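Structure in structure tokens, see below.
Heads up, one of the protein chains got dropped from this complex, but the rest are sitting where they should.
Chain naming follows the written order as A, B and C, and within any one chain the residues start at number 1.
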Amino acid sequence: MVYATADGTTGARLRVGMVGGGRNAFIGAVHRFAMRLDDQIALVAGALSADPANAAASAADLGIAPERSYDDWRAMAQAEAARDDGIEAVVIVTPNHLHAPVAAAFMEAGIDVICDKPLSATLDEARMLVDLAAARRRKLLVTLNNTGYAMVRQAREMVRAGALGRIVSIHAAYIQDWLTLPIDADGQKQAEWRTDPARAGQSAVLADIGVHAYNLAAFISGEGAESVAADLFTAVPGRRLDDNAHVLVRWSGGARGTILASQTSPGHDNDLSVRIYGERAGLEWRGTDPERLRFTPYGEETRTIVRGGPGSSDEARRVSRMPAAHPEGYIEAFANLYRDAATLIRAHRAGAPQDPSIAALVPDVRDGARGVKFVAAAVESNAAGGAWTDARWR
Amino acid sequence: MVYATADGTTGARLRVGMVGGGRNAFIGAVHRFAMRLDDQIALVAGALSADPANAAASAADLGIAPERSYDDWRAMAQAEAARDDGIEAVVIVTPNHLHAPVAAAFMEAGIDVICDKPLSATLDEARMLVDLAAARRRKLLVTLNNTGYAMVRQAREMVRAGALGRIVSIHAAYIQDWLTLPIDADGQKQAEWRTDPARAGQSAVLADIGVHAYNLAAFISGEGAESVAADLFTAVPGRRLDDNAHVLVRWSGGARGTILASQTSPGHDNDLSVRIYGERAGLEWRGTDPERLRFTPYGEETRTIVRGGPGSSDEARRVSRMPAAHPEGYIEAFANLYRDAATLIRAHRAGAPQDPSIAALVPDVRDGARGVKFVAAAVESNAAGGAWTDARWR
Amino acid sequence: MVYATADGTTGARLRVGMVGGGRNAFIGAVHRFAMRLDDQIALVAGALSADPANAAASAADLGIAPERSYDDWRAMAQAEAARDDGIEAVVIVTPNHLHAPVAAAFMEAGIDVICDKPLSATLDEARMLVDLAAARRRKLLVTLNNTGYAMVRQAREMVRAGALGRIVSIHAAYIQDWLTLPIDADGQKQAEWRTDPARAGQSAVLADIGVHAYNLAAFISGEGAESVAADLFTAVPGRRLDDNAHVLVRWSGGARGTILASQTSPGHDNDLSVRIYGERAGLEWRGTDPERLRFTPYGEETRTIVRGGPGSSDEARRVSRMPAAHPEGYIEAFANLYRDAATLIRAHRAGAPQDPSIAALVPDVRDGARGVKFVAAAVESNAAGGAWTDARWR
Partner (left out) sequence: MVYATADGTTGARLRVGMVGGGRNAFIGAVHRFAMRLDDQIALVAGALSADPANAAASAADLGIAPERSYDDWRAMAQAEAARDDGIEAVVIVTPNHLHAPVAAAFMEAGIDVICDKPLSATLDEARMLVDLAAARRRKLLVTLNNTGYAMVRQAREMVRAGALGRIVSIHAAYIQDWLTLPIDADGQKQAEWRTDPARAGQSAVLADIGVHAYNLAAFISGEGAESVAADLFTAVPGRRLDDNAHVLVRWSGGARGTILASQTSPGHDNDLSVRIYGERAGLEWRGTDPERLRFTPYGEETRTIVRGGPGSSDEARRVSRMPAAHPEGYIEAFANLYRDAATLIRAHRAGAPQDPSIAALVPDVRDGARGVKFVAAAVESNAAGGAWTDARWR
């Protein structure tokens, strides 16, 4: 029964602002829960909505001073950059098509960025952001949040330590049912923008959830997609973008596998899973049961590794707040990402070296770009009748 | 608590012989357990091994009279056809490449056939058998045995009754780990013939287990593969045939999906599963937990239907021997197929009409041929770089 | 992938008769399925019902010759004992109150006995049977059938080998829902006799299912109840006997625990479970998932041991017919008991020594008597306001 009870701050709280996330938004609130848990981040500014009334009311809800609630994110970038107590980082939780322009504006203003996934709606934008972050020497971290789960990080460590041997196959899936009915056509706000090519990008299901499955597999395996062959389709008549994707993948290290994404599979709410098999063992993790890792060394009994229990790795323990079987969940995983992001950004702004063990765990602009490339390659393959298509990032 | 306790015979036992299945074989014994359970079948003849000594010893083990133990299956077909008390049906449990010639010989001799899967090693053989069975008016039933599970049959009934609405996606998989190491190269008998192109056919993993996954999906959904795009590969260096297959499928009714097969995934013994999603509900079944069906009507709580319990269908109850939660397993499912096969063959030989509700449940030569076509199409697609390939049976 | 494929007979089949088990009975059919699986037992005589018409029709169903179908079990014992080809053993599947007189009659006639549980309806009868079996040197085996599961036998082996260390606590339960409604008052036959003090004995729920839970715990742990403190009650108004039992137990080796039995718990069909904790590890098994054993060495990851897979014990493999994850169930476990019973009775009748490793695994008259004593002690404790009551057999 070893677990982290240290919940104190490590000094001054990182000052952040938020773009998007006003009343009636979804993911912004999740980011705020995650920021609060460890008390290391202060939300002090925002352009929370394109609607000025909503922006102001949302800021008041959250205790943001009226003068630091902005109607426009461009104005916010300028104003905050000019303040002595201006924000050190911005959190972007807008629809996908705004990720790139907002991130660019804040980086140009000298402010680091924490951006929701996908990094951008188009591959060109992704390339631009990679280049800009390098040119301006800014941190751009992407909240591919499932990488924050303790047991996901342990899985990654086990693969790197050789517990599986050479990896042979990788299967990941993200299955939902919330778009089983045509609720986008009926005006449901979350559904509406996610299935609009103008705001979601080239693929709905891959940009919204498929990229999580891909990124999770890449994070744990340490590999990237080499090429893909995709079958994308729309189950609900009249929907403007795909809602299901079946993708064959060949990975950089020689493994092969599948990435599946569906938003029309009744009985699955947010069913993210990954299975990786090597020549010596297999590993399985599932987002609906995130505290357990199924480890299957060939020729031995199956092991269930519980977060905080026997067999928990150092990293899993580092990011545990509770003892084993006091369940941690989605917010805690998201908070792990925020705590590590705060550590990296603080060091970066102080000119101190990054802790490489932490930097490797927090998805950055390149990881985000790899996800955008995966989506783009799958869309291209599908358009080409399922032909194997290059999915390598540069 | 409703269940079938009637275990009496329905009259004279069906007389059968067996080709293959001697000492050291595997699947022959499974067939015999299944035949015995309901006491409706008598095993009275056999050509149990190509090795005469093994054939004789195996026959003695099983109480087969010495004069009805044959060294050669051709001789057996002739001799049994000539006896007044000759066998009414032959059970074929040889390696794949012998299925077609043995089945043909017995059909030519006027004897019905119960053949293990796959129907044949090649597509030409499958076509020949379909034609021959029609020409000779013989029953040729294929022990795609997972169709015998009570809850698989219930799933099929539910789909036909419209519980899922239009089917959108279908995913089936058969995952094993027994070929993780190169045991075929080390002379393990079961592994050796299954990975030998001369005896297994064009694909090892699809012929051995992938065809089970495909057939199960087809049986429940009532659909067939329209086209496939396949990635086949060999995980173990030096193995002569594939041991992993990732196949994208477009189904006859418009659904899309995947068929996965692996024999190198540590931690999975015989992990057969199928998930089918429609516009109104989903259904999931898993061979390692065969007594339960997960039914997920959209917008309602998930239901677990237990064999023999509330919600069990008429067919599920018809083929139940035990009350709910006294688990039935693999042998019982196999025995369901044998009981129904005996009913069909008896009626056929008596010139009586087939019960269509039973005939629809027992895979026949056409179902077997469809499985062979699926394998052939996947092999062809893989050879063509994953191109979508026609998988329709005629 | 090691498993037993040898399904041949070991010689002549054991000739048995059956008392009870005619049309409309339940457990008789289960015994017959179990007897058939390995083809080592021939059912050749029966007094299948107290109703002559039912007896004759049931015998015909089962292929029993008319002259060996009896209206009366006393007559059967005499007649079979007088035949050269008379039965070697009788199987008793009547209501509880007939177990003792039938068993006694056949033992007096020189015929061995295989009796369903509980051994008898009263403790006096149990004592009589123990004494009679010893005096007449007859085998009296009791089908406490859960002891036949491969993983139950493995659990027993692991305890004996010290894998758990000193045992600290033992919890077993058998939970059903089929008596949730007053179906006994409505004339359901199985419910009616089981809740009738004249035919079931002093307790309904303990005699019907509680004894299974107790016996399973005793079989695996190698211990017996030292004393019990019981709370028995009747959930359904008007029912003549208890339908729920909560029993505290102190075991012979110093462990403590609980035995629970209920027939009015909605959602549980035949939910038998046992959990045993020692100072070094724990073990859990559940009858609805009988192929897996959860093994929890202290300070290590939890292991799942699958029948036929890695970690399977020698005994588990000896009684496996299928490879891992081709599920075996209730009939197979029952058949294991029958196969071992046939081996013991054959040896006994041949004057050959009993194989002690098998004799230890098949519950005999003393094991049956221990179960009856457990029930009697719980009833006595309950009547005494829950006082701790001696539960030792002699």
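Criterion: a contact is a pair of C-beta atoms (placed from the backbone, for glycine too) under 8 Å apart; a residue touches a chain by one contact, two chains touch by 3 or more.
Remember, predicted model here, so these are calculated numbers, not experimental data.
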Hidden partner chain, touching residue among C:120, C:265, C:312 or C:336: C:265
Sole residue of C:177, C:291 or C:328 that reaches the chain not shown, by the stated touch rule: C:177
Sole residue of C:46, C:118, C:257 or C:327 that reaches the chain not shown, by the stated touch rule: C:257
Interface with the undisplayed chain - residues on subunit B: 295, 299-306, 309-311
Residues in subunit C touching the chain absent from view: 168-169, 171, 177, 180-181, 229, 231, 233, 235-236, 244, 246, 248, 250, 256-258, 260, 262, 264-268, 275, 277-282, 284, 294, 296-299, 302, 385-388
Where the unshown chain meets subunit A, residue by residue: 1, 5-9, 23-26, 28-30, 32-33, 36-37, 39, 58, 60-63, 178, 190, 268-271, 287-291, 306, 308-309, 321-332
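Here, only the chains that are shown with their structure count from here on.
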Centroid comparison with subunit B (C-alpha atoms), farthest chain: A
Nearest-to-centre chain - CA centroid comparison: B
Subunit A and subunit B: spacing of chain centres that average the CA atoms, whole Å: 43
Junction residues of subunit A, two or more chains touched: 299, 302
